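Data block below; observations after.
Here the complex is missing a single protein chain, while all its other protein chains stay put.
This part shows chain A:
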Amino acid sequence: MALKIVKGSIDRMFDKNLQDLVRGIRNHKEDEAKYISTCIDEIKQELKQDNIAVKANAVCKLTYLQMLGYDVSWAAFNIVEVMSSSKFTYKRIGYLAASQCFHEGTDVIMLTTNQIRKDLSSPNQYDTGVALTGLSCFVTPDLARDLANDIMTLMSHTKPYIRKKAVLIMYKVFLKYPESLRPAFPRLKEKLEDPDPGVQSAAVNVICELARRNPKNYLSLAPLFFKLMTSSTNNWVLIKIIKLFGALTPLEPRLGKKLIEPLTNLIHSTSAMSLLYECVNTVIAVLISLSSGMPNHSASIQLCVQKLRILIEDSDQNLKYLGLLAMSKILKTHPKSVQSHKDLILQCLDDKDESIRLRALDLLYGMVSKKNLMEIVKKLMLHVDKAEGTTYRDELLTKIIDICSQSNYQYITNFEWYISILVELTRLEGTRHGHLIASQMLDVAIRVKAIRAFAVAQMAMLLDNAHLLTGNMQRNGICEVLYAAAWICGEFSEHLEDPNQTLEAMLRPKVATLPGHIQAVYVQNAAKLFATVLRKHEGATDSQAAQETSQLLVERLPLFVQSANLEVQERASCILQLVKYIQKLQQKDVEVAEEVSALFAGELNPVAPKAQKKVPVPEGLDLDAWINEPPSESESEDEKPKAVFAKEETKHSRPRHTEVDEKELARRREARKQEQANNPFYIKSSPSSQKVYQDAPGVEHIPVVQIDLSVPLKVPGMPMSDQYLKLEEERRQKEKAEKKKKEKKKKREKHGKGKKHDSGPESEEDITPAHHVDIVTEEMPENALPSDDDDKDPNDPHKALDIDLDKPLADTEKLPVRTHRSEPLKSPGEDGDVESVPQEPKKRSSKEKKEKKKDKDKDRKVCQLDFSVRRITDSNKNGCYLETKWVVYTHLWAVYDIQGNLQDGSQVVVSVIFENKSDSFLKSMEFNVLDSLNSKLQRPEGAGPHDGLVVPFQLPPGVSNEARFIFSVQSIVMPQKLKGTLTFIVKSEDSSTHEKLDFKLHFTCTSYLITTPCYSDAYAKLLESGDLKSSSLRLEGVNMPFHHLLARICFHHHFSVVERIDSCASMYSRSIQGHHVCLLVKTADQTVSIDAKCDEPSLLGNVLDEIKQTFSQC
């Protein structure tokens, strides 16, 4: 009953928990946005409360809203607060929220460093786990640098649960902080042989991932991995290792040879499809990297192809798809092995899954030969007719064209057939690829001279039947082919049988409905045709017909002169004037044909697309140099040249270019490249000629037009490509027969070739093209420059991890060990915070010395004794910050921090992290402090006031652990120092010595402050109340940006910013005993004035002194 009451009040306390929120959102479907905005307002209220449970609940709700797409970045600080909770329940929620909401730009991340470090070294493995998981999501370069050493230590944690997480997260650390790779690598390598399979698998994962990006640095690990591969039974691990070998073999061919056997064994034996697939892929990769043509490997290829065939024949769509995918890899190097499975691939074209059909299409691209091209294309044409949906049909269309045009029309033996295919493809209404077909028509007609007569005839027919193409739709992509048709008919008009008729077709009024650029071509080519017609008639001395033609033009052209399209209008009026002039000459019986033809004389040669780029820059020509000196800047306004068309808006125009030097140009170029590389929408040129087709994103938005193909748009009189196929087959048969006859006659039979028509593959050389085809190659400039194919992405984060791992580790490469934000203290000789008298004044190892030297902090003093003392600030679990000091000793490093206890104003907790830096075992540690009147170490009951506390753990070499000691304090207004000692036994193999370390704990006043957010209204009330005493402080010569200054105060002295206006800010903090501390910080000209108010003047004085000290050190 009592529980119920308590529970009820808790429920009321949380106005709305996550479930309520979710339910509420579901119930407010129609006004979701409004509902959520009220929820966010509530959450904001909840976050203002001190109760951490309420805050955690609010943060949990925010995480949910973040998923729905709401911006919650404003709550980042609250998330950090919840992360810092000492209760696992809330910590877990805090870290979850952080991992979902934080990214590299989140500024509060820098506040989390010490909190995370603390959680990482928490005795509770789930605290550590939750911190590692969170860190894996939001690790930044700074965090990686600062925490690398801690995480590396965790790789040797006693619990495998932590070890495996630590190992995995190291990969993220390497990416963000590549310098950590070399120092951490030896330990990572050790983990490959960890007794726990999970840790081992994690290490394999990380190393494989690293090796895939930069394989050459990991070749030396090959034997180790080979051993693992042959011994491991874990498929997850095996897959990783096999993948790794796939990356290594291109660098070390001998490895490949060695791999084939175990891999084929696995292929035979495994039942796991994922492993089988990985093996097949790797065998393929290995065989590709090995020099091809090794006879003993054809068996392996055969095996792979067989297995893939099984996959493709499987009813599981996924296996089918992957089978086809892998098949296409084999195809690149061993096309013959794949070609024998053509039947299967063609079958896949009928699959109901479009993605499988597309894969099959990709394969067909590589499978064509001179022999089977026509057959395959015929099959594809059938699919074009059957295809549902424009996307797939367009894909088929481009594929057909790709297949036919690949490697410079290598497989086309009959170009008449190809032209017919292109013409047939024009039946595809609504396709987006009219342009593609058109460019193919142009390309073939220009480059294959022998085909021009045929092409021109076909194009003339297309023009004549243009109404069938343009049909019912204005914006029909297919009408692009008319562009090609008109140009071909005009340019090669000498091949036209009836130029008059074509001319007439090109001047029909309907043409005016075509897109402007096509009309322009029509008009221009009508003129070319006109020239041809004139010549023909004058040759036949038929002046009557010639004049009729002129008349036709004079009548029809005015329609185009009226065109809204400038290009059409301009060309039409030019030509109209020309024709009118010709007409006049004709009436005087002057022969004009010769001169008119001269207008269009000369052959147009195809130019390679890259020709322009490849023209070498002549010696002595500097393209970046100014041709004329740029106008000097001093030019006065009125000297500027007057704008021709409109007044230039001089006010907004950029300042005129001044001389741009080489460096600047290079920089700009680099910036542009960077921008392009970062821009996912910038299409980078790909060096491969084989295009990858995939559904373009957003294709779905294009309305799918249902095309009624029940009435096929057969253009009358057109030769069907099928006829060619038949003819071609007959021709080949005949040729073959003849050849055979010849061969028989010569009695010289070639071996290895079957005599029957369709037994065994026919060699390509047997098929001779039907026409003598002269494919004109595209022109390239003389001394073309070799192309530069350096297409490596400079932004690849993995590039930074290209690090030689076999080189011995230099001392300078050690990981930074909590060196950030450290401040020097007084040298220990003069009342240092920690004084220690080492029992054995051993020489410091050179390692340690160097490590200190390496430290980036310039102002850090290296102590002359066997230890150094530093103080760094730290954040504690409640989101406030406290001091950490540390002791460096040859055997032991200790870091401590003092944390105020919010619940109990008379207690502080000192957490000490001990780390064993020696090679010996440390045990029987005892911690003791000489109590003062004000501060006492809390000892267990029954213990005397001078007894030490036993540290509840032992430290094996290299291990660290944390111990906590509670102190009770009475007054917190003064800083104090407590002396103490730590005794411990150093146990090495042959001896054990007792050691003692003296130290001092420094309780500053700052360490009693707890960062507490305060809202401006509450702050104002507090100041108005008049209970506060004031004091002030001036700092001279502070040379740092204001926000750094504020961050420093927040960070080192546990304040929070209440409000900031320009160079003025109000700040707040509270002591563990509830004292309010308010600061007003102003800055001007390197002088900072701080006006402070507090209800306890001596506390305030001490805090201000400490602030002063902080800034005097910087």
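Just so it is clear, a contact is a pair of C-beta atoms (placed from the backbone, for glycine too) under 8 Å apart; a residue touches a chain by one contact, two chains touch by 3 or more; residues count from 1.
The working rule: contacts and distances are computed from a predicted model.
Looking at the choices "5-demethoxyubiquinone hydroxylase, mitochondrial", "Serine/threonine-protein phosphatase 2A 55 kDa regulatory subunit B", "Arp2/3 complex 34 kDa subunit" or "AP complex subunit sigma", the name in the UniProt record of the chain not drawn here is "AP complex subunit sigma".
Of the candidate positions A:302, A:317 or A:1030, contact with the unshown chain belongs to A:317.
Checked against the full complex, the one of A:75, A:93 or A:290 touching the unshown chain is A:93. Touch with the chain that is not drawn comes from one residue among A:81, A:278 or A:424, which is A:278. Within the set A:171, A:365 or A:1111, the residue that contacts the chain not displayed is A:171. In the complete complex, the residue from A:42, A:354 or A:813 that touches the missing chain is A:354. As for the chain not pictured, it touches chain A at residues 18-19, 22, 60, 63-64, 67-69, 71, 73, 87-89, 92-93, 96, 99-100, 103-105, 124, 126, 129-130, 132-133, 136-138, 161, 164-165, 168-169, 171-172, 198, 201-202, 205-206, 209, 212, 234, 236, 239-240, 243, 246, 273-274, 277-278, 317-318, 320-322, 352-356, 680, 692, 694-695, 697, 700.
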